[in-house]
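Yeah, one chain of the complex is gone here, protein chain that is, but the others are all in their spots.
On to chain A.
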């Protein structure tokens, strides 16, 4: 009997590792659209008709005070603290908007759904969200729309018909190009690199990785893709995973990508602790304050990001414009306070701008 049980367990483990042996790069299956290898601007895509959702039975609050709830992927990390800060700035500037941020303490989809569901029961004028999963979040957002609550996304999109507008910080292929180009420049064209991501199912990260792999294949074909590892949005785990990668791949590893604002500083810390500054390049998405020590020490040369404070700021302005009826299906741009005019792309997305690259020269000018 013991043998039988051990056999079952052994078989289960063997099948698990057999699955794990396949290529497992953390990318998603959606179509990709790599940019050209040189710096020429992307060809303008054909304008798409509005494909966002429709709110039903919303009270006419044009010009009147509104209450908004913001449900980010999770609360308590620097990145979403920054978006919250931007929302508060915008709310103060506009005057008649009240916005509160509340969300799960871990980036879990069913927790996030519960928060939005409770928000609907509580009754608000609008919901701002950053989705943990674009499809899973859709039913609850559609429920909000059907109850007369306006829905605008930022940072991570949902299915288009589940929200009215989405504020896109930067296009996926733009981020991918910036990341891969920086890596090829810093690590070398024919070197190996590894990726520390949040989870393989997180939509933004999966999308970036998918775009990075096609862009790398097209423009830097000799870069060697060693491995992608998951580290949640967890500081300690990210550090441990980065350290493991360094030990496991040794000399073959010339670069690390951090795909989250948590993974990038943790990877930089792991490289610093291993005494490999200058030998292992770290390129990643992160907030400038978290990266200042490593950038100033010369261990990290480029940090790719947009300004998350601006992202939250823009989302709040977009919501106000939606409630006021100024941003309607078919619009091509929207006024967003100090950011000026933001363009509508892909039918129902509002583009914040190109990705920004922080270096030793400019990082001191940013504080978030």
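Here is the rule we use: a contact is a pair of C-beta atoms (placed from the backbone, for glycine too) under 8 Å apart; a residue touches a chain by one contact, two chains touch by 3 or more; residues count from 1.
One rule holds for everything that comes next: contacts and distances are computed from a predicted model.
Peer 1: Given the choices "Cytochrome d ubiquinol oxidase subunit II", "Autoinducer 2 import system permease protein LsrD", "FAD-binding oxidoreductase" or "Acyl-CoA dehydrogenase", state the protein name listed in UniProt for the chain not shown.
Peer 2: According to UniProt, the chain not displayed is called "Autoinducer 2 import system permease protein LsrD".
Peer 1: From the list A:61, A:114 or A:185, which touches the chain that is not on show?
Peer 2: Answer from the full complex: A:114 touches the omitted chain.
Peer 1: Out of A:33, A:146 or A:201, which residue would touch the omitted chain in the full complex?
Peer 2: Of all options in A:33, A:146 or A:201, contact with the hidden chain holds for A:201.
Peer 1: Give the residue, chosen from A:135, A:236 or A:297, that touches the chain omitted from the document.
Peer 2: In the full complex, the listed residue that touches the missing chain is A:135.
Peer 1: Applying the definition given at the start, please give the residues of chain A touching the unseen chain.
Peer 2: Within chain A, the residues touching the omitted chain are 1-2, 4-6, 8-9, 12-13, 15-17, 19-20, 22, 24, 26, 28-29, 75-76, 100, 102-106, 108-110, 113-115, 117-118, 121-123, 133, 135-136, 138-139, 199-201, 206.
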